[in-house]
Every structure is written in C-alpha cells, then in structure tokens.
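Before we start, here is the structure in question, set down as structure tokens.
With one protein chain withheld, the remaining protein chains of the complex are depicted in position.
Let's turn to subunit A:
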Amino acid sequence: MSIEASQGSLFLEELDRKWAEHNKALQMIRDILMYMDRTFIPSTHKTPVHELGLNLWRDNIVHTMKIQMRLKDTLLELVQRERGGEVINRGLMRNVVKMLMDLGSSVYQEDFEKPFLVVSADFYRGESQLFIECCDCGEYLKKAEKRLNEEIERVSHYLDAKSEVKITNVVEKEMIESQMNRLVHMENSGLINMLMDDKYEDLGRMYNLFRRVPNGLSLIRDVMTSHIREMGKQLVTDPERLKDPVDFVQRLLDVRDKHDKIINLAFNNDKMFQNALNSSFEYFINLNSRSPEFMSLFVDDKLRKGLKGVSEEDVEIVLDKVMMLFRYLQEKDIFEKYYKQHLAKRLLSNKSVSEDAERSLILKLKTECGYQFTSKLEGMFTDMKTSDDTMKGFYAAMGHELGDGPTLGVHVLTTGSWPTQSTTTCNLPSEILNVCCKFKAYYLGTHSGRRLTWQTNMGSADIKATFGRGQKHELNVSTYQMCVLMLFNNRDGLSYREIEQATEIPSLDLKRCLQSLACARGKNVLRKEPMSKDIGEDDTFFFNDKFASKFYKVKIGTVVAQKESEPEKQETRQKVEEDRKPQIEAAIVRIMKARRVLDHNNIVAEVTKQLQLRFLPNPVVIKKRIESLIEREFLERDKEDRKLYRYLA
C-alpha cells in the first residue's frame, strides 16, 4: 500500500490524502444508499453505512501493525519538535488528529492521547529539573507559564478540546506542584523576596500558576502569613521603634498598604489572602501592649499638625487607615482611654486642626464600636460648645464690672465625660482668682445645684511680659507656668522651695514647668542657678533680663502629648482594669438574666463574645467577677452541680 510505502515526512501527507479520498467515497456511498440507511438498517440492527466505512478504515489502515506504531511515533515526534521551537505543519497535524477523533474517541485516546500525555509528563519532569537548577524563582515561573500557554495553544490548534484539561494537568503537576515548595522557599528569589521587593508581576504569575494546583494557594498564604507575622513582630517589639509612636504607627500603615497593594495587584484581591493579612496584623499588633496608646498618639499627631494643607479626602483616607488598624486591636477600651486623654488636651489647648476631621473620626469609631464607645467623646464636644456660650453670657452680664483685669476663658467640663484628674489645685495669682470667683458666682447663679472645681493642670494662658531692654513679648504658657511667672512680678529671684510654697503646684508638674521655662534653648524666660539641665530642689531662679526672641509671640513648651512614662502607663492600665470590672459584671448579669441557669465555661464564652468589640476579657478576671456577684447575691451556685450558676432576681 502506498501509505506504508511512503517515506519519512511524506507518510502523514500520504495518510491524510488517502483519508480524504476515503472520506469522500464513503460519503457518496452513503448518499446513494441513503434510503436503505434510513429504513432497512435500523429495523435489522445492522451497522450504518458511514460507520461501517470508518470501521473498515480503522481496522485495515490505522490499526495495522506497521502503520499504528509509525503514526503514533510520527505524531509525538512532531509535537516534540514543536516544543523544541521548530515550525511544523499544523494543518496536517490537525487533519490527522481529526481523523483519529472521527474514528471514535476511544481510537483518539488509545492511539494518541495516552501516549502523548505520558511523553509530555516525562518531558516536563526533565525540563522542570533543568530549570529549577539554573533559574531563580521568577524566571522559572515565567518559563512554566510560557509552557502552559504553549500547551493550551497547541490544544486549540490541532488537538481535541477535551485534551486541554488533561495536558494542562500534566504540566501543572510536573512543573508546578512537584517544585512548589522549592520555588516558594527559593533563596534570594522566593516568595518572601518577591513580597519584600514588591514584584507584582512575578507574584501575580505565581498566584495564577499556583491557583491551578491543589494546596498551591494555601502554601503561598502560609508563607506570606508567617513572613508578615515575623516582620510585624520585629516591628512591634523593636525597642528602637517604640521611641517614636508616630513613626511606629506610620510603619504599621506602610506595611499594611504594601501588602494590601500586593494582594490587590497580584493576588486578584483574593479573600483568602485578605483574611490572612488581617489575621497576621491582629496577631502582631496585639503583641505589643502599647499599640493602642501609640495609635492614639498617631491620631493625635495627625490631628494636631499632620493634616495641615491636606485635602479633606486625604484626611479621610488617613483616618480610614487608622480605623483599619484599630479594628485589629483587641484592647479597644485602652485606645479609648488614651484617645480621650489626647482629645481632651487637644480641645482644651485649641490644638485641633479641624473639627470636621475630629468629628468624622468619632463617627467612624461609633460605627465600629457602637454608641456607648463614643458617647463620652461626643459629650466632650458638647461641653466645648456650651462653654463658649457660657463665656459669652458671662461677659455680657459682668463685662463692665471686670474692667481691665485679665480675660478669662473657662471650659466647663462634665465630670465623667472627661478623663478624670487628681484635683490638686494650685494657688492662682490674686488677679486671676478674682475673676474666677466672679465666674463661679455667675455660673452657679444660672445653674443651681452644681459644683465647680478648677482644673488648673489643664489650662493655658497668654501673658504679656516686658524684658530688660524694653522689648515686649506675648508668652503662651500653661496655667502652672503662668502662676510661676506671675510671682516674678514682685521679685527678681526665687528659690525652688519658695515657688513651691507660693504656688502649691505638685512637685512633679512644677519641675516640668520650671524646666521648660528655664532650660529650653531660646525660650529661657527664667535663669537658673546653678546652670544645669535638671531641676534640683535647691536651685534658685531669676527673671532673665537678657531674654530675646525674633518673634513677638513666644510659645513656651506646652505639655505636648507624649508617650507615657512607665509609672503613668501602669496607672492607666490599672484604671482600665478597674473600668473593665463593671463592664464584665454587667455582661454577666445580662447573660444570666436571659439564661437563668448556665455553667461556668459557657458564661466565660458568652462574656468574651459580648465584650470582644471592646477588649478581650481574661477568664480569671471573669471568674473573680462571678464570685463577687455571688457575694452580692446576684447569682448563686447550684446546690447539686457546683459548676452551674443560677440567676437570683
């Protein structure tokens, strides 16, 4: 036969030509025998003409010993040559493969597809070995992607569409799955390096390829999570970072932005990765117990000065980002505590840049944690507003009596809404005291049944001073500093003890305010003897005649929100712990009221669930609260089962 006799590459062409002839003849025969095909064959269960023709071709041509092997080898060799970069006659390939498919899917599978897959697997196994030895991760992925696309293209050009899944599976298995771990952990170019160098393209490629194999994405996710955790842990526990809270939070935000962008650009915004990112942040932010404090400081910094000249939308973006970090915090009540303190300082010293920004942040906190969380913060704003009105009323009513005395500005603060202070008042200078008394009389006259106490540690004052060579300056100082300075109206030199006696300012605060008055460069309104950085109990202070400044207005180191010192931190923590007790109790009572009877573990679980929006209660503390409630006869233990608690109404 001519097909068997044909040489080399002509073999396929000859086969194709003969097949075309056979096909045409077969169709003619079928058309001539059409009526028989339709009426006679079904009723006698014979093979239809066309099928019969195909079977004959299959058995007599394709499945003869010599042709079957040769056909298979020729096809595989052509595919192999194409993989090697040669151009082959795709039209011919398509015709021959189509012939196999026409002969029935089993012929196609047995004679071509199966051996094709086996050979491909061998080929890619070898190639992946070769690549992994000599390429870095990014390059390897590029090659793998190229191969995969080639195979898909090959299928669309001349193979059965059903083969696509099978051949891509082979490539995935050999080129990706088997090398997956090695790729991800590859030194200097693996996943972690890609993450660090923001290689969006490579990461995207990795995502798309690994998505095809089982466990591929979870491998990426796990490695990424542990990387972020490790990095975050270093960040939050690095003692260097703790020195600058603003920078600390900014870095956290940067890390988050970076990975958010990676997930967005490279990982198709995959939910799985977003969750992984969130959980890693939650993990390491809470490793550092000062995170809530630092975040509040960051917001404080932004609202004081960071947002000047920034458009409203940008403000929103910054605040939104902070809220994102806030969501990760477990101890939200600590954040609230600090935020309240910082907000109070901002409001009282008029340092807030934008009230809109303040309000928008509070609104965000409200949507996040509910009304309870922000009611006090909102109360602070209301207090500021009513105080303004009160002051207007005061001056309208009393203005003529006051004459030329100092102008007083009072903020009436509701106890409870504002962070509580120890109310150690200092001795105000007599001029001020006079006005204060008048205000007190006026206020109590309009609002009966209230009590006013002066929070001298939170105020500020603008005073005019004349120095040695007659130059005048307006000094912007705190109330304490004002008290100290007023003493120098009468005398030029005072010892530390004299000042302490005259003002009765708590010694820690006094030292601080003297330091800012005497030791700050360019703002040393006072002169100290002996000259040194620190304030000693035996120092003496003099009015600094030689004080000079370029500016008319001089701002003297107001107490800026700073990182708390260790004892202050302890104190705040204790206060928070104290505040948590009634909240835990309230939660227990709420739960028991609804359930009547509940065992210990369930109570702990429920309480944790109810309070996790604000903080993570410690089971030991919950137990103590339950005991306290039993003592106060809100609850009792069940008489038979000691683990059960019963609600007593």
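Keep in mind that, in the parts below, a contact is a pair of C-beta atoms (placed from the backbone, for glycine too) under 8 Å apart; a residue touches a chain by one contact, two chains touch by 3 or more; residues count from 1.
Simple rule for what comes next: contacts and distances are computed from a predicted model.
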Q | Hidden chain of the complex, named as in its UniProt record, picked from "General transcription and DNA repair factor IIH subunit TFB4", "Small ribosomal subunit protein mS25", "Ribonuclease" or "Elongin-C" | A | "Elongin-C"
Q) Thinking of the whole complex, not just what is shown, which of A:24, A:66, A:90 or A:447 touches the missing chain? A) A:24
Q) Can you list where subunit A touches the absent chain? A) 24, 27-28, 31-32, 34-35, 38
